[in-house]
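First, the structure itself, so that you have it in front of you.
Every protein chain except one is present and positioned as in the full complex.
Moving on to chain A:
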Amino acid sequence: MNLTLRIWRQKGPEDKGRMVTYPVDDVSPDMSFLEMLDVLNERLILDGEDPVAFDHDCREGICGMCGLMINGDAHGPQRGTTACQLHMRQFKDGDTIDIEPWRASAFPVIKDLVVNRGAFDKIIAAGGYVTAPTGSAPEAHSTPVAKANADAAFESAACIGCGACVAACPNGSGMLFTAAKLTQLSLLPQGQPERYTRVIGMVDAHDEAGFGGCTNAGECTVVCPKGIPLNTIGRLNRDYLTATTKGAGNTPGS
């Protein structure tokens, strides 16, 4: 296949940035999208040009490091698929493909297609854990967990922290990411003691990091490569309401 790529080039955080057109020839349908970019970069290096910087690592859809807006869709046209797992057989000869970084005020661009997603780590540091220092754990079978809860917790825990939800959201909200972790931990008995302090801590950190609020647009769940459901945000809201109105974080017996 022969394709025309239009790629966002930005030298650094202060640079204004612009779209640049690159033709690429002889693209095999068996290539992954990132392998197609590898081929372009090899050519750019040999031509003495600056290769396109993009984040990637595992290339099997699990580390969450890659993330590209492809023709305006976070991770591209195929549902349930990260950019690294997207293959060129999803495109056809002669296509023009726009490639841009995640655009959200909480994810500033570092260079070209690389953004800083450190805000996600800050949300986790503000409560996205169970306090269980090493060595303090009871025997694993002392607390059974209903299979339905364990399975649902797993579904939310499958979030890879790629940030597609934020990139797709008209408000640049990180609610789906935050809600996924909250849902996982609130469905498990181990997560109960910190349930309400957790939701306040994480939501506050989310807002401080510059993410927008959720208005139930639902774009996030459509692009989520792991299919995190929108009802996790409903759970977040319910817990947040309980925590803030009843002071559940600090009140015994609540």
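Annotations
By our rule, a residue touches a chain if its C-beta (ideal position, glycine included) is under 8 Å from a C-beta of that chain, and two chains touch if they have at least 3 such contacts; residues count from 1.
We take it that contacts and distances are computed from a predicted model.
When the listed names "histidine kinase", "Ribose transport system ATP-binding protein", "Sulfate ABC transporter permease subunit CysW" or "succinate dehydrogenase" are checked against UniProt, the chain not shown comes out as "succinate dehydrogenase". Taking the complete complex into account, A:A153 is the one of A:L68, A:A106, A:A153 or A:L236 that touches the chain left out. Within the set A:C63, A:I200 or A:A217, the residue that contacts the chain not displayed is A:C63.
Within the set A:I97, A:L185, A:V199 or A:L230, the residue that contacts the chain not displayed is A:L185. Residues 12, 28, 30-32, 34-36, 38-39, 42, 44-46, 48-51, 53, 55-65, 78, 80-81, 85-87, 89, 110-111, 114, 116-118, 120-121, 124-126, 128-141, 143-147, 150-151, 153-154, 157-158, 160-161, 184-185, 188, 190-191 are the ones on chain A that touch the missing chain.
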